[in-house]
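The complex appears here without one of its protein chains, the remainder shown in place.
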Amino acid sequence: MPQMQSNVTWFPAALLMALATLSGCGRVEWNDDLEYPDRTSSIVVLDKPPDQAPPGFPLPGRPAVVPEWLTARGVTLLNPASMSEKPWSDNWKNTLHDELISHFATPGKPRLGAPDAPALTVLANELGLTESKLAEGARLYRRLCVQCHGMSGDGVGASSAWLSPAPRDLRTGDFKFISTAEHKLPSGFQPLKARPRHEDLVRSLRSGLEGTSMPSFALLGDESLEAIAAYVLHLSIRGELEFTVMNGALRQDRETLQLVTKSPEQEELIRYKRLLSTTLEWEDPEADVDDFVAKQSSPSIKAYAEKYIDRVLREYIAANKNPLPVPAYPYPENQPLPATSITAGHTLFKAQCVNCHADYGRQSDLRFDIWGSVVRPANLTQSQYKGGRRPVDLYYRIARGIPPCAMPKANLGDTDPGRAGWDLVNFLQALPHPDQLPSDVREQVYGPSRIKLGANP
Amino acid sequence: MSAPVSHHTDDHAPSGFLSRYVFSKDHKVIGIQFFFSSILFLLLGGALALLVRLQVGYPEQALGLLTYCFPFLQSRIPAEWGGRMSPEFYTMLFTMHASVMIFFVIIPWLTGAFGNFLIPLMIGARDMAFPTLNMLSYWFMWPAFICICASFFVDGGASGVGWTAYPTLSSAATANGDWASPAARHAGAGHVLWLISLMFVGVSSLMGSINYITTVIHCRAPGMSLWRMPLTVWALLITAILQSVALPPLTVALIMQLLDKTAGTTFFLPPGGVGFGNWTTGPGGGQPLLWQHLFWFYSHPAVYIMILPAMGMVSDIMVAFCRKPLFGYKPMVFSMAAIAGLGFIVWGHHMFQSGMDPRLGTGFMLATIMIALPSAIKTFNWLATIWGGDIVFSSAMLNALAFVSMFIIGGLSGIFMAATPVDVVFHDTYFIVAHIHYVLFLSSLFGIYAATYYWYPKMFGRCMSENLGQLHFAPTFILANCTFYPMHILGIGGHPRRYYDPTLYEFLLPFQSLNRFMTVSAVLLGLVQILFIVNVFGSLFWGKKASRNPWNSNGLEWDTPSPPPHGNFDVTPLVLRGPYEYAVTGPSSDHLTQTQTEGQQS
Partner (left out) sequence: MTTQQIDLSEWTFWLPIAFTIFGIGLFILSRFWTRAWFATFTLTIAGVTALTVASPFVGWWLPAQGSSFSGEVDNLFLLIMFLTGLFFLLTEGLILFVLWNHAPKPGTAPLPIHGDHRLELIWTVVPGILLALIAVIQMPTWARMKGQGNESWLSARYESGGDKADLLLTVQGRQWEWRVRYRDPSAPPLARPLEWATHPEASDLHAVNEVHAYPGAKVRLLLRTQDVIHSFFVPELRLKQDMLPGRTVPTWFIPTVPAGTSNETRWEIACAELCGGNHYRMRGHLVIHPDKASFETWYSTAAREQSRRSRPPETGPLARKTN
């Protein structure tokens, strides 16, 4: 049987193929030679989101479409790919890459602070970003978060394309739901970036963000959540450094020498740094963070990176020590919400909130956020709160705003801001439940003919 | 030579290459066209299945070498994960595996390839009743082929909402004008193509079944009464009736979903609409459950469409290889008819947990459990048929025996799913995956293999290699059981199907070793199938020349040359008896063909 024999020899070959196919696969591990990808997505130059709504754009999120909308509104988009053009040579770009590697290492073995910068490691450890915790966080992140948030935290993981709103790009250092007190800075100063507190990060992980695609991870347990939060900070700081350097470099590229001449703004900058030194316990106020741009040479990037990480870590530590004060609840606890308070809150709401939360959020217009993506001010009649549903969470949102989304803090007046704040909270709490609202408020919100639903006789 | 009594005045004698081999109206060429396209899609569907298994068995494993070998995968598997496939990609894999296997392999292979090739030959007709319609039924598959293949390459990838395509996951659409879905990455343009492709398949099947019914009713040779038809023809006739009744609702449902996706209708969108993250659809006015009713009204009979022809063919093959008459010819026919009839009132057993009124569930359970009865009758008749036979262990017979022994498992596991309280546990777990693979892989596909070995000589004039066929059979039989039987155990443990990474669940961790075992078995099983492909294509050139009747069988098809010429029969046969006259003292052997007069040389 000549034909059969040829096939019998062929069969072991097939078996060997099977073995080779299977054993040739590597484990999905972020091993040491896998590096964080360099930033390639556009840098949206925004100090504050534009106050214009994108007209007629139906679906919040969708980062793939949004840049066109932004450029149409005069927002500058910087392309990191142009960094390799002159005067920023490839070498310059590589230096930034090397700095990021030396301070943040790789996804497989993350750390914060280069070995030759022990001061950073000390600060990082104080913040809980120890190597062991980062390793555990990276493991969990790889398993649970990377699909949406991407390996470098860019928010464009494999599953992200059709999520609405788009998953958060962690690489700008901006966070939405925070409970940190604002630094009191003299007028004319740009406020410090709104840094989240540890609790804020863990709360988002634990409860998820209702109304977005971010699910709850409460079942992992507190320790795992802490590890993920630590790793998220690691990604965020890494991304922020990259973002800032690229931003500065690319702006320099376009508006030549604007940052280099000693302008009045430059003088102001130094004053500003002095100020930081008091709030952030920063030792070296004179060091010019923008020095590197002037010189355009690589050694200064190294210095800048260290300084920048140092400053960001201090900001995070300061944020943790500086919670937003919550005034005492002025009404008796464990009682139904007082009608007068709800009515007062309603008045405040009508005065300050309806511009964005039109018709109590039922007909909100879309807005831009600092990432350049489109967001929709919440529909507050749904009993759905992204930042948490505890009264204290609502208070944080009112008293602190949501800085990256241009939601300002409410103006609670000077006479009794605590009471005004709680009035607004009480109103928001009652708003989704028609039976909780005083009848005149209910008529204004739900109309006169509204049948009393939800309340069973 | 006496003048043939023909049912056709027009002979459609082919003249050129195109009309002979491509746009042929000859039922045999059309059958062979279906045969080869099914084999090609078998390879595609099998490859998708192996990727699915790799992911479930080794959820944290990179595809490594595979992505290196196939650039197509490389561009679709995020490199930054170290080459692990994304969960969305995984949903696409199992969706397309099921769709390809059901709509492009099993159904076309059974009804398209064998139905076309065998019906006229077995009833003594010169061709199908409507040759042009027959040609169209094949060429209507081509838009479907193109759509389904193109869907892999469109934005978002091929459909990934399960082959059942339940709304609102599948039907939710944005008002943007593009087809991106807010519900799932793989429910956009790829899913639209999936819907269109299935519509073409449906139209093709509908044309085919009208043709089969007409042919069987009108074009039988003189003397070929209904009760003298081989079971294969009976099975194909009943299948054709099933298809012609069940397909219109599916086509309607597909059109409705297509309109929902592209034209903004709301057949399957509930009155309040649905919300995805921060975005809500407008108000609807439809009902997601409607799709399930329409879909299963087709897709449950589709299961019988996929098994009945195999049952018929396996009956004929077993008779030929155990040299004994078929036991219980009429009960076999009646039970097939009963399966088909009952098959229309059991669709609700797919929806016991769907939120349908549970009282309906009780009725559907009764009908579903009773449908096991005709299957049991068939099994017992097969057993009685081979009982005391003189069994020839040919490749075809081995596969037919595998069909019977594995159909028993597939049939019995169906009872668990039919019993409503037990189904609460097993619904949408691996138990149903095991069940459907025992019915479709270990039964239908083994039936297809058996039929291929058996009728290949008639189709191509050459025999397939027996050695290679049997070498293919032994590991296939063992490995198929290794791959699919443990799924029952997983199902009993509550392992939900369509899970990308079961190790996330503590209660599934003990089962992961079984998952790995099944994956390795599946890879080997896939590799062994290459033997079959080699056999099919190699035998075209190197196979032993086949005589008219290589198996000494009785059917009319063996009365013609191999392969039969255009017009099939030299003389229109005069049928004298049924096809199962074995174990009789014939003139030269142990059987009497349907046209032999007693004492005549075969």
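Letters are used for the chains, namely A and B, taken in the order the chains are written, and counting of residues starts over at 1 for each.
One rule holds for everything that comes next: contacts are C-beta pairs under 8 Å (C-beta built on N, C-alpha and C of every residue); 3 or more make two chains touch, one makes a residue touch a chain.
Quantities reported herein were computed from a predicted structural model and do not represent experimental measurements.
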item	value
Touching the absent chain when the full complex is considered, from B:Ala47, B:Val154, B:Val252 or B:Met370	B:Met370
Residue, one of B:Tyr329, B:Trp347 or B:Phe569, that touches the chain absent here	B:Tyr329
Hidden-chain contact residue, picked from the options B:Ser99, B:Thr168 or B:Ser315	B:Thr168
Hidden-chain contact residue, picked from the options B:Gly223, B:Pro248, B:Pro270 or B:Gly461	B:Pro270
Residues from subunit A at the interface with the omitted partner, ascending	11, 15, 22-23, 25, 27, 126-128, 143-144, 147, 159, 179, 197-199, 202, 207-208, 210, 213, 215-216, 218-219, 222, 226, 229, 317, 320-321, 323, 325-326, 328-329, 333, 337, 383, 389-392, 395, 422, 425, 429-430, 432-433, 435-436, 453-457
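The rule is short, and it goes like this: only the chains that are shown with their structure count from here on.
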item	value
Subunit A and subunit B: spacing of chain centres that average the CA atoms, whole Å	51
Residue ranges of subunit A in contact with subunit B within the complex	1, 3-4, 7-8, 10-11, 14-15, 17-18, 20-22, 24-31, 34, 37, 58-61, 142, 146-147, 150-152, 157-159, 161-165, 211-213, 375-376
For the subunit B and subunit A complex, residues of the former touching the latter	58, 60-66, 78, 80-84, 86-89, 156, 174-176, 180-185, 188, 276-279, 465, 467-468, 471, 520, 523-524, 527-528, 530-531, 534, 538, 542
